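A protein chain is absent from this complex, but the other protein chains hold their places.
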Amino acid sequence: MKRNVAIIGGGQTHHAGRRPDVNQGELVNEAVRAALTDAQVAIDEIDAVLLGNMEFFEGTHLTDCWLVDATGALGKPGLKITTGGTVGASIVCAGVYHVASGLFDKVLCIGFEKQEEGDTGAILSAVAHPLYGRSVAGAAVGYFAMMGASYMAAWGATEVHSAMVAVKARQNACKNEYAHLRLNITIDDVLSSRMLAYPIRILDMCPASNGACALVLADQKTAEDRCAKPVWIRAMETVHNEQFEFDWRDVTTSKPMFSRVAAHNIYKRLGVQDPAQYFDVFEIYEPATWAELVWYEDLGLCPRGEGFKLIENGVTEIGGPIPVNPSGGVLSTNPIGASAMLRIWEAALQIRGDAGGRQVPKEVRRALATAYGGTNWTVLTALSKDLED
Amino acid sequence: MTLAPTLQVREFVEIPCTVDIPYRFAAGKYLSRFLVELRDNGRFLGIRCPVCKRVQLPPRIVCAVCHVRNSEWVELGLEGTLTAFTIMHLPLTDPTTGKPHKPPFCYGSVRLDGSDSVVDYFLNVEPSMRRLRVGMRMRVVLKPRESRKGDLTDILYFDPVD
Partner (left out) sequence: MADRVAIVAAAQTQFRPRRPEVNYAEMVLEVVEKVLDETGLELGRTIDNTVSCSHDIWDGQTISDIGITDVVGGHLGAEEKVAMDGATAVYYAAIGILSGHVHCTLCVAHTKMSQTRRNLVNNIAFDPLYTRPLGLDFTSAAALQANRYMHRYGVSERDTAKVVVQNLGNARHNPVAFRRESLTVDDVLSSPVVARPLKELDIAPDADGAVALILASEKVARGVTKTPVWVAGMGACYDAHYLGDRDLSDCFALEQAASQAYKMAGIRDPRKQIHVIELSDEFSYQELMWLEGMGICTCGHARTLIEDGATSLDGTLPVNPSGGLLAGVPTNVAGLNRVAEAVLQLLGKAQGYQVAHARTALAQGHTGICGQHHCVIILKRD
């Protein structure tokens, strides 16, 4: 029998393009303190500290070792995991294993990135094989640009649909005091913004942010004794993809996609028939607008090729029947090591009713968070208000 | 001398640091064969999985889907179909040189005849949406034999066929 695990508290920094006032440790410590305060747990009570971060981004090997003071790991067990964009969720998964094992009752999970301290584009390009493709230096923007060109050619969507996703994200972010980009923009603003890599314009793409997120995970007894609003982690599903086949950008591919396989697996495990009914809110990992449309389809919220119709009809707006990314998503805030954890935290805030101005106006009992990274990797996380949900 | 109790930071120090670590990457058995063929004979070799039969590029030791060693080498055509593309406007740093390519330029994914995988590379097409189209036929243009080194940059670009 597995021990149940809940998020009993969390915190995030006010994400920003520039944070010259803090070093990496101070940045992380802001989120850690916020999480401990929210959980009403002292650092001495934490049994293990787990950190997710990509060392190449900031050019420091073994960041977990450097930041022991800021993370609270000094004197405690802990480890670092590095899986790329999914790491924020991988660390939560690691936290779930730690607590469920019975060896640890309260675990601190941290994800962060101080993107301004490195050359994000170059390091993302270094995901590619050094002898096969790295010199093209397309980075993430190139990849999603190809996805966008493929999507429009395949399904007849247009750049306007991409702009609609961008507007939703940016308008939602205006209600999110923690978001990096909070832009009150219109579709015309998007369509006249600078082209980065056709068809992706600057307003269609995620930023490089400096920020951190921390969560306190606990066992059931601790959660029930000490937390007024625990958010239960019901299932997590990690699915990776082979090294060289970046097929997610070929939207018509018939190959099994990591995202669809992960959704299928987690739905099977939870007995989900209709995800749009089962989950009340979705926080998905969309480095670019086109990825959001593909996520709608891969998560089964609509048939293949019809994602753009959901945005066209306002279905995924914050007040719509299937709210997606009320937080503003990765499009608004992207400290890579934290981004996947922020999806989970924002979903948890929705369940708790603590999402402030970005709270969806309906009861939220269940939420699904997705992550994206690596060479097409994902981690899906299903959260619920009660264990009976 | 007494120090003021509150911290007044007037200057935030930023320390520049270049992380410059040299690497020597072993291509391994399969990629080595591919790169040597490319360099010496201007040929593209893919490898086929004995179970699912898909032809993979670059050649690699194991079919990740079937968990078996790939076995059959296949010579691919030097023409293929463009499956995806983009026009890059950003001067992103090429991590292999530390310098950016000059924008705007096109790159895309080409599925060479006989291959199931695509190759991403630069396209010799004017960077405008008038010319580029998913489904266009493209041809590999290699650098002359004397300038080829045995990596993917031995490809000069993909040229449209017509």
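For reference, chains read A and B in written order, and residue numbers begin at 1 within each chain.
Convention: a contact is a pair of C-beta atoms (placed from the backbone, for glycine too) under 8 Å apart; a residue touches a chain by one contact, two chains touch by 3 or more.
Bear in mind the structure is a predicted one, so any value in this text is a computation, not a measurement.
Residue A:94 is the one among A:16, A:39 or A:94 that touches the chain not shown. Of the candidate positions A:84, A:148 or A:328, contact with the unshown chain belongs to A:84. Of the candidate positions B:36, B:64 or B:156, contact with the hidden chain is made by B:64.
On the side of subunit A, touch with the chain left out of the figure occurs at residues 1-3, 23, 49, 54-57, 59-62, 64-69, 73-84, 90, 93-94, 96-103, 123-124, 126-127, 129-130, 237-243, 256, 258, 261, 373-375. The chain not shown here touches subunit B at positions 15, 17, 19-31, 60-65, 67.
Throughout what follows, only the chains that are shown with their structure count from here on.
Here the spacing of subunit A and subunit B, counted between their Cα centres, is 27 Å.
Taken together, the subunit A residues at the contact with subunit B in this complex read 20-21, 59, 119, 121-123, 125-126, 129-139, 141-142, 145-150, 153, 194-200, 242-245, 249-250. Subunit B contributes residues 9, 12, 14, 17, 19, 23, 25, 27, 31, 35, 56-58, 60, 64-65, 83-90, 92-98, 100-101, 107-109, 117-118, 120-122, 129, 133-134, 151-153 to its touches with subunit A in the complex.
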